[in-house]
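Working notes, beginning with the structure itself.
Here the complex is missing a single protein chain, while all its other protein chains stay put.
Right, chain A next:
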Amino acid sequence: MKDFIIPSRDMGTPAVKSDVIVNLTVDGIPVSVPSGTSVMRAAAVAGISVPKLCATDHVSAFGSCRLCVVQIDGMRGTPASCTTPVGEGMVVRTQTDEVAQIRKGVMELYISDHPLDCLTCAANGDCELQDMAGAVGLREVRYEPGQNHFAKRSAEGPNPEYRPKDQSNPYFTFDPAKCIVCSRCVRACEEVQGTFALTIEGRGFDSRVSAGMESDSFLSSDCVSCGACVQVCPTATLIENKVIEIGTPEHIVKTTCAYCGVGCSFDVHMRGEEVVRMVPSMDGKANRGHSCVKGRFAWGYATHQDRKLEPMIREKITDPWRVVSWDEALGFAADRLRKSQADHGRDSIGVITSSRCTNEETYLVQKLARAVFGNNNTDTCARVCHSPTGYGLKTAFGTSAGTHDFDSVEDTDLALVIGANPTDGHPVFGSRLRKRLRQGAGLIVIDPREIDLLSTPHMGDSMHLPLRPGTNVAVVTSLAHVIVAEKLYDEAFIREKCDWDEFLAYADFALDPKHSPEEVEKLSKVPADLIRKAARAYASAPRGSIYYGLGVTEHSQGSTTVMAIANLAMMCGNIGVPGTGVNPLRGQNNVQGSCDMGSFPHEYPGYRHVSDDATRELYQRVWGVELSPEPGLRIPNMFDEALAGRFRGLYCQGEDIVQSDPDTRHVTGALSAMDIVIVHDLFLNETSNYAHVFLPGSSFLEKDGTFTNAERRINLVNRAMTPKNGYEDWEVTQLLANRLGANWTYEHPREIMAEIALTTPSFANVTYDLLEREGSVQWPCNEAAPLGTPLMHIDGFVRGKGKFIHTEYVATEERTGARFPLLLTTGRILSQYNVGAQTRRTDNTAWHPEDILEIHPSDAENRGVRDGDWVRVASRSGDTSLRALITDRVAPGVVYTTFHHPTTQANVVTTDNSDWATNCPEFKVTAVQVSPSNGPSEWQEEYQSHSDQSRRILPTAAE
């Protein structure tokens, strides 16, 4: 189903929020707009386009091109409509002889320094300069050819003003010859992205757009390739390489990005079945027209040659793969699954749902386990990331999700960011936060590493609490200690929305001297006065918000930290009002959705326990089968049971557990012990090295469905092209279920959503019709909130009273000692995503070709490690080798790396310690030793050879 939607119109200047409405007439048409709106935007609201070049509604007005001049009764001269605010009773004329003359004169000047190669120009048909020349009726350019920026040579020789194209960025080209120096790109880089990588160098005729300094190219500059500059460029100066290669798109499909939990809305610009470019939607409520390098550019993996499009099977994991028909592959899979159950019992098989697939697909996979396998052995990768969020926030507030929408950041006075790296992990949210920081909001970062957010250009006050990995609970509880001791809490809020006695008990607990900043300094290495300052700043900010990430959850005390955070927000009354809240930044595009959809072994969709009779009976009625009331196995339990010989079969959709789960050798051992491992994925991933059946998956560009982002927003995913593998993923799950006798008859994901809405109270009102109409909705969306719920817990907590939970700090068992004196913590980088299966297959490798180990100069010197050296990182679990980067972004005693590349396999070193409540692995703390090495470790070489072996595919017989 292709949605042809006319792209949203550029209103010229950004929307303004105001309660005061101003009335005016533009060309005789009455129009009412909020006070502070520009005349240009008011005209656009009235349906009138004022010619413009430097103005766009992505950035604030600049008033440099002088094309948008208008006449206003009672006002002298010809003011620029973009920089002139509306006034009550104003009478504006946008088309008079006088302004027509001025505009023609301005265009003539512009065109006098522009190459007139429109027919062969990449922006032909999509060029605002061209449009404006038409709009003002430009018919001649009276200036003689002279000094210019576009001709390579003149009669006298090479043109000193000419500069060649900058093609250093793999995704777009900068051609200074076509630049009109409107500075839209510079302003978008500053206002929208917040990177300030671009500038206008020189002055007058010498003015040019420059990335970084004289010696920089786009690639070497601070540019993060978000694409905002390309999006706003009115000419072909900054243009996507794909447009240069293919030409202009001819239709648009609206969809949702399949990378991180921000869930950006995109317009996919298509040419037939080929994607030309992805452009962020201005009406996207999560991203408001912005994007990052991943969503905007890194979608080439969908058509990468590595993608496997045919089903494959093999008897043993040491055999080469054999390409077979869908029928044979599904039959083989179904037989083995049933055989495992026959031989080892009903509970001997299970599923892992994907946080990258749609809600509908996830729903079907957990339904497969519950209704077809007859057990509750379903889990999802949220187990290894945000399961503590689900548990912690449900216990404290009553819902397993963040409290606010992303728009709320525009109202915050202080952001407390804990264990998250938004500018790399959630870049579009990072940009929105940076915008607020530039407006003066305060920032406190609690993270072992000095993240980029702390070097936001033009921001106000910031504090960094560089804690020792594993001491989150101690530090956050110590903040509470200060707030209680100095009576900075919000008594009225606590009395109204929480249980006062419970708070008093918590206050007593927090006041214990062991939670004092001085005591906590000893554990966490965070100076006591910094803890005090941070506590006072958060408590005294009128609207303080908390954003956190995996640096909070992936610990042995992940759930405890989430609860400590909830306590902090409640005691300061920072819930239920815009600009406040507790907001987990969720990792994957649909990790919220996969949790909502009942992927966990103990919960049906909507977080209802499997032992709850009413819910179970409801599903028994709808699904028409007996359901087990016993919670199933979590991922780590599946592995343990497999090694014990009791868990024999796994259907794993869209997740690479070998690479993403901790203690890789434990995982591969477990998979090797199974009779049937079915991998359903785009690529032969690391897990498929241990699989017997490979079912080719479809990318987000090839399917219909919905993703739910970190703000509980259900976004539509629309199919832009036919699945190259033949089926959307939900169809494959249905085929497998039907081979097992399920007799499912879904014809479109909207029917699956109807079943979800029918059976899940918080989704009761969600339909595709509603989503198509509204663009997106945030759950709960039901009778009480027919259009969804941007902010939760406004009039009280979902669970009734907010719950204060005592948060005792218990040190992780993972300790440093003589053998392993350093603490390894892991994270992400902007250009790569998760295990890198997608981003490694794009030009994003230009920024991050390999994982590197960040190490403090003093630790490096002690070990004789120089910048760029190969080092061996060893823990109690295993070892791997990678290159070192010496930097003081990490504290002494702490080393840091990413896990994007399978050749590094950072998770070989991580341990099987996990969160006490949810088994979320402790990725963020591993005691390690670092030593110089000569190259890849023995394990890496062994693994590589096994990997090569297990990816062999038998040639198909010639016909």
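Simple rule for what comes next: a residue touches a chain if its C-beta (ideal position, glycine included) is under 8 Å from a C-beta of that chain, and two chains touch if they have at least 3 such contacts; residues count from 1.
Note that contacts and distances are computed from a predicted model.
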- Query: Of the candidate names "Zinc ABC transporter permease", "Rieske 2Fe-2S domain-containing protein", "Formate dehydrogenase gamma subunit" or "Glutathione import ATP-binding protein GsiA", which one corresponds to the UniProt protein name of the undepicted chain?
  - Reply: "Formate dehydrogenase gamma subunit"
- If the hidden chain were put back, which of A:Ser215, A:Gln305 or A:Thr745 would touch it? A:Ser215
- Item | Per the touch definition above, residue among A:Thr195, A:Thr358 or A:Ser950 touching the missing chain | A:Thr195
- Item | Residues from chain A at the interface with the omitted partner, ascending | 195-203, 210-216, 221-222, 455, 457-459
